[in-house]
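Of the protein chains in this complex, all but one are displayed in their positions.
Here is chain A:
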Amino acid sequence: MYVAVKGGEAAIENAHRLLDDRRRGDRSVPALTLDQIAGQLALAVDRVMAEGSLYDRELGALAVKQARGDLIEAIFLLRAYRTTLPRFGYSRPVDTAAMLVERRISACYKDLPGGQVLGPTFDYTHRLLDPALAEDAGTDQPVRREGETEPVMRVSEILAGEGLIEGDGAVAQEKGVGDITRTPMEFPMDRDTRLQALSRGDEGFLLALGYSTQRGYARSHPFAGEIRIGEVEVSVDIPELGFAVSLGRVQVTECQMVNQFKGSAKAPPQFTRGYGLVFGQSERKAMAMALVDRALRASELGEDMTAPAQDEEFVISHSDNVQATGFVEHLKLPHYVDFQAELDLVRRMRAEHDAARVTGAGDELEAAE
């Protein structure tokens, strides 16, 4: 008799059942295991751990599987789990100088102490599709040189020796650890919390913003001072024991950009830094983060504010892809109550408009004035 427009509980259940079916796909093909995802789609899992801010390869792989490979959906799943975990404390700062380096390159020096270590990189591969990968044709064992177990000196320390680069920046002792997941963000932000937000920010968004700085929107003449990927030890102070205890190791990617700086009234000409640190192997993200971090330091360094990448409130408010995807996609939800109110208004205004046209040219002239 009349069209029933309201959604039904059964419809939702059926939709989710269909989703489960589509996720599984052809039942004659073996289901993916978490080991396969964590092992063979490792960079997808790395991105999910980084932007999900939770270092757990097993849960990352589960999220990728559950999300059918939609990485933002997987990030969302991981975040929604992470957020329910009680907070026991904060680790000590990780020491990236003591990293077990698997990859370490510098664009500033031809050779340097510790050497250029390429590691497992797509760089210098030819992007030709490899039909052999369609089958499991067997893979050669990697070649390993006799490893240097010495800590590898940071490039920033080499430059700092000459006084050519600004310091790392000091954090007041009494300040404590900033935590964007436990304290609502306030602008302007401190650099530590800003870096936290960037570290879990959307790779694509930061990539585009970093790119915009290279194309002249807040150009900062960057050099990739150093990129390093490897495992660092995470330790936490146990108050009852009075010393720090190691929790294990996590893989991180660190990028230090070295940027030109002409000097200002406050500071002499010197190189400045942009910093990126991301869970897992996420080089593109770490580099983009370092570019954006440097751009966001414009007001601190007394530079002209001219571009979106320098605008902290704009960048940080829109960098979280879980927030962004939710709000964009919420437009799918029913809005008919408000739309009804707008319908009513537009009808009324059209009626007034038509009435005004009928009453003649004199009124129109007045309106035009």
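Simple rule for what comes next: a contact is a pair of C-beta atoms (placed from the backbone, for glycine too) under 8 Å apart; a residue touches a chain by one contact, two chains touch by 3 or more; residues count from 1.
Definition applied: contacts and distances are computed from a predicted model.
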item: Options "Cbb3-type cytochrome c oxidase subunit I", "Heme exporter protein D", "Ni/Fe hydrogenase" or "Alpha-D-ribose 1-methylphosphonate 5-phosphate C-P lyase": UniProt name of the undisplayed chain; value: "Alpha-D-ribose 1-methylphosphonate 5-phosphate C-P lyase"
item: Hidden partner chain, touching residue among A:T125, A:T183 or A:T359; value: A:T183
item: Listed residues A:A80, A:A98, A:L164 or A:M305, member touching the removed chain; value: A:A80
item: Option touching the unshown chain, where A:E157, A:D237, A:E300 or A:E352 are the choices; value: A:E352
item: Positions on chain A contacted by the hidden chain, ascending; value: 1-3, 5-9, 11-12, 58-59, 62, 76-77, 79-87, 181-188, 313, 317, 322-330, 333-338, 340-345, 349, 352
